[in-house]
Structures are given as C-alpha cells and as structure tokens.
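Here the complex is missing one protein chain, while the rest keep their positions.
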Amino acid sequence: MANNVSHTTEYRTLGKVLLFLMLCTFLTITVTGIHLGPFSVTVALLIACAKAYTVMTYFMHLKYESLLLKLLVGFVFVLFVLIILITFIDYAFR
Amino acid sequence: MSSGTEKVEYVSYLDHQGKYKGILGWIFATDHKRIALLYMYSIAAFFFVGVILGLLMKIELAAPGQTIMKPQTYNGIFTVHGVIMIFMVVIPGLSAVFGNFFLPILIGAKDVSFPKLNRFSWWIFIVGSIMAVASQFLRSGPPDTGWTFYAPYSTTTGTSVILATSAAFVLGFSSILTGLNFIVTIHQLRAPGMKFFNMPLFPWALYATAWIQLLATPIVGITLVMLIAERLFGIGFFDPNLGGDPLLYQHLFWIYSHPAVYVMILPAMGVISEIIPTFTQRKIYGYKAIALSSLAIAGVGFLVWGHHMYTSGMSEQARWFFSLLTFVVAVPSAIKVFNWLATMYKGSIDLKPPFLYALSFIFLFIIGGTTGLLLGSVATNIQVHDTAFVVAHFHYIIFGGMGFAFFAAIHYWSPKIYGRMYDFKRANIAWGIIFVGFNMLYFPQFILGFQGMPRRYFDYLPQFQGGQLVSSIGGFILATGLFLMVRNLVLGARKGEIAPANPWNGSTLEWQIPSPPSLENFDEEPVIKQNPYDYE
Partner (left out) sequence: MSEKHNHVEEHRDDEASKLGMWLFIFTELLLFGGLFIVYSIFRHEYYQAFRESSLELSVTIGAINTIALLFSSMTVAMALTAMQKNDKKTALIMIGITLLMALVFLVNKYFEWGHKIEHGLYPGSALMPLLDRGHLLYFSLYFFMTGLHAFHIIVGMVLLFICLFKVKNGSIHPEKYALLENGALYWHLVDLIWIFLFPLMYLIS
C-alpha cells in the first residue's frame, strides 16, 4: 500500500558517511604530498573508488536496493574498466 | 458505424479518439502503437531518400570516369547516404518501429513504462533527422567525410560537419531514451506469471539491444561533442598538428559504432526467431540458447571495436587481441543460425511471404557473416580493407540482414497492425525481384573488392567495368522490387481483405488479441504459457 519502496536512512548514518568521505578527501590530498612515484595515481584512484562506493551504498541507497540493480551497477563499472584496459592494449604496446 | 446500442463497440487504436483530433492525435499520441507507426512512416521516407542517393551512386559508377556528377558531389552523396541509412534508418528501424509496437504486447503490457518519454524520443528523432537533412543544404556544402566522420579530416574540412555531427548526437539521444524505456518496461511491466524465460525471443533481443543503446551511445555522443569543440576552439584532441591523436577518435568512434552494428542486427535476429516457429508450427529449438546468445553478442560485442582499425596503425598486440575477440563474437551468432535451422527440421513449413523473407535473411546473413570473418582476421583484412569487399560485407549484414528482417517483420505483422491482409502473390513476386536485385547489386562487389576496387572511389580502372555494370543493374532491379513491395503493402493496408486475429496460427500473445489491437491491447489479463512457442 504505502509508497515506501525506498529505505529511510537515519540522519546520524548520513552524518557518519560524510565524516568518512571528508576523511578520505583529507587522506588523498596528504598522500599526493608524499612522493610515491607511479603509485600515487593508484592510491588516489583507490581512495576515489572507496568514496564512490560509499556514496552509492549509503547516499544513493544502493545497499537497500534489489540484487538486480546492484549487479547492473557492478556490470557497468566492469564494462567501463574493460574498455579502458582494452584501449590500453593498443597504447601501451605501440 | 453509428450504433447507439448499449453494447460497448470495439474501437481499435487506429480509430480511437483521444484528446486531440486528426494529425495532432498522432503527433501528440503517447500510445506505443501510434508512436511505432510514426517511426515507421518517417523511417520509410528517409529510407527512400537513402535509396535514391544509392541509385545516384550506382549510375555514377556504371561507367568509368565522370558520368552524372562531380567528384565532390559524389563525396557528399555517399556521406549523406551513410548518415541517413545508419543513423535514421537501420539503428532506430526495428527497435523503434516493431519494438515499440510489439514489445508491450508480447510481454502482456498495456504500454511502455514511460509513454511520454517515448513520444519525446520520437520528437527528438525528428529534430535530429531534420538537422541531418539540413546539413546537406547549407552553403558550406554537404559533409564529405563519410558517415564515420574520421578525424583529422572532419576537423579541418570546410563542409558542414558540425551540423551533421550534432544531428548524430541528437539522434543518439533519442536512441538512448528508447533503450532506457524498453529496459524498464521489460523489468517492470511483464504480465503476471511471465518470467524472463517465458518471454518471446523478440523481447529478449530488444532487451540486449537496449543495453547497447544505453551504454554505448553516450561514448559516441561525447566523441562528437569533442569533435565539434575541436572545430570551434581548435582544441587538439584528434588533430595531430595540435598534438592530438587521430587513432583516439577511431577508438572512441568504434567503441560505439561497433556495438551499434548489434543494435541493427540483434532485433533482426529476434524477428526471425518469432517468424520461424510460426511458419514451421514447431516449438523453437534451443529457446534458452537463442535468448542468452543475444546477451552474449551484446556483451562481447562491446569489446571488439578494434577490428575496424587493423590497418590504421594499432599495436600488434591489440590487433591479435581484437581479432581473437572478433572470432569469439561469431560464435553466438552461429548458435542462433543453427537453432533456426534445427527448428525448421521436420516442421510443417508454410512458404508465406514473411517466411520467404526470413529464409533469405538466413541465407544472406550467412554470406555476410562468413565474409565478416575474412575481415576479422588480421592477415586477410589487410588485403581487402577499405575495398568494395567491405561495402559488400556490410550491405549483406545490414541490408540483407536488418533490411530483410524488417521486410519479414512488416509482412508478418502488418495484418495485426492494420487489420487487413496484403496480396500474397504480389508479395512473392516482389520478394523474388528484391532477392535477385540484391544479390546482383552486392555480390559483384565482393569480387571487385578482392581485385582491388577501393570503396568510396568516384572513378575506377576499366577492368572493373563489368562488375560495376552488373552491380548498377542490380541496384535498379532491387529498387523496382522495393517499389512493388511497398505498393503491395500500402494497397493491402488500405483495401486488403479483413484479416483475422490470428492469420498465421501464431502462438505468441499478439495473436490472441483482435486485429488491429485496442488502445490498451488487452481487455483481460493474458494467460502466460510456459514456453511462448508451444504448438503441441
């Protein structure tokens, strides 16, 4: 009956998520200060992925969505990564 | 007609009076069936423009040297032919026309999930089409880049490339919205009891197609925007003089445009999978294999784009990798063909016009598909790359495949769409002429290509004269056949005999409702069979 197909996330949870995201931002800025050479991109991207995962899971309520939607989101990201990797088969060996 | 009786009279979607009357009742319609017909009429009109441009090229090529046009006009004409045929005819073709009309009916729904978005898709399709046609008449002259808009030529030529690419962008947006609508419809609006594996195979094919439309089109969209920005601001993404990389354009373009080939052919395969069980009165062989092979084609099809670029300077590793994947993607297509043949085995075959078209689809698709393998292997590709061989190959796939499937679909479903039957004898004659003309037009181009006739050339050496002449004559035979076919269909739709609800003894849901269907398709909830092709 009721229209509440969506999960209600408590304010407190949202606040905690923001805190975590801020922490990640701080971390990623600090890490670039340290010279990690080629790994600095990797670290920056890993942190960005963690942030994106958190935003999707909690802010976008993906945690409470159907398995189907979760799979679709995963599929889109995997597809994109595959496309980039395959493009680099050309560029890395040229 | 005017029956003031107490009984509610049956009103089909064609006669239904909505908020608007006359032509506005069509332009503002949200009914998926009316939108489908709007697409069909506009696509048919664009198709005939494309055909005429094709014939002009054939006249020009009938003899070596200049015959009826200047070289620059020829460049414009093959570009316009490509843009119209690809972006305005074959990409929207089956999914926007028959997908719109029959997807909701086949899954037992009253309409698509977002009817207003559907109407909006058609509107922007028309806007994009007008832009594409307008680009031909600007003072700067029609674009002469070919439909692929390869950089850096497209970033430097003086012709109206910007308008043509914007048109392709808008048309792509329309395609995305249609795909989005179909995916949501299939997920949300299946009739009670219809699981994914109870769906007929045309919806399955549309589902796979819709994912490609949704995920691949944005990439070409952004590529075309980059191309426009490069022309306007001199950003050097693709122009090597500015530090860009022309190969990058080809990568991005084919990341979309190769999957787009599957946008064209997957719904065609879906149509054939509907027609073959009906005219053999047999349960389709390997239902799950056909259904899942659509998804497999869509999935792997995303990763094979590089086989368009073997000769353009990619790394060796990328070439063999793309070649490998290209051979992999041929497997699910072959699975489908074998299953169709197995369905026909021991069936009670009924050679009606739709089935004739379906059979010729299989024949032409096999020719197109196997020559595709020749192009997919790196070594042979280098011999035939950018020759008439490629032209022949993709016309066998796109026209022989998607085109013939479209004709099969219109012959199969037009009794349902209009409630009237066309003349079988004339339809068979038209089919024969089209089939002969088609093969005469394109088969010689395989040979010419092998001998070294390049594609997109205005002139050629005298040794190619024979093949070119046969090809040109074939073009006119084909056009005659098309004219006869359309005439027969139009006559049938307007004055043909009243068609029964189920003229072919089909088993899927569209044959259980009256012809033409009512506004909401189903008056009572349809009963879902375990297998949609149950003829026992």
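Think of it as A and B in the order they're written, each chain with its own count starting at 1.
Going forward, contacts are C-beta pairs under 8 Å (C-beta built on N, C-alpha and C of every residue); 3 or more make two chains touch, one makes a residue touch a chain.
Here the structure is a predicted model, which is why all the values come from computation and not from measurement.
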Touch partners, limited to displayed chains, of the chain removed from view: A, B
Full-complex contact with the absent chain, from B:45, B:134, B:222 or B:461: B:222
Residues of chain B in contact with the chain not shown: 113-114, 117, 176, 180-181, 183-184, 187-190, 192, 195, 214-219, 221-223, 226, 229, 232-237, 242-245, 248, 251-252, 255
Residues of chain A (touch criterion as defined above) contacting the omitted chain: 1-6, 8-11, 14-15, 17-18, 21-22, 25, 28-29, 32-33, 40-41, 44-45, 47-48, 51-52, 55-56, 58-60, 66, 68-69, 72-73, 76, 80, 83-84, 87-88, 91-92
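The definition used in the following text is that only the chains that are shown with their structure count from here on.
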Sites on chain A touched by chain B in the complex: 68, 76, 79, 82-83, 86-87, 89-94
Touch list for chain B against partner chain A, complex: 187, 215, 247, 251, 255, 302-303, 306, 313-318, 321
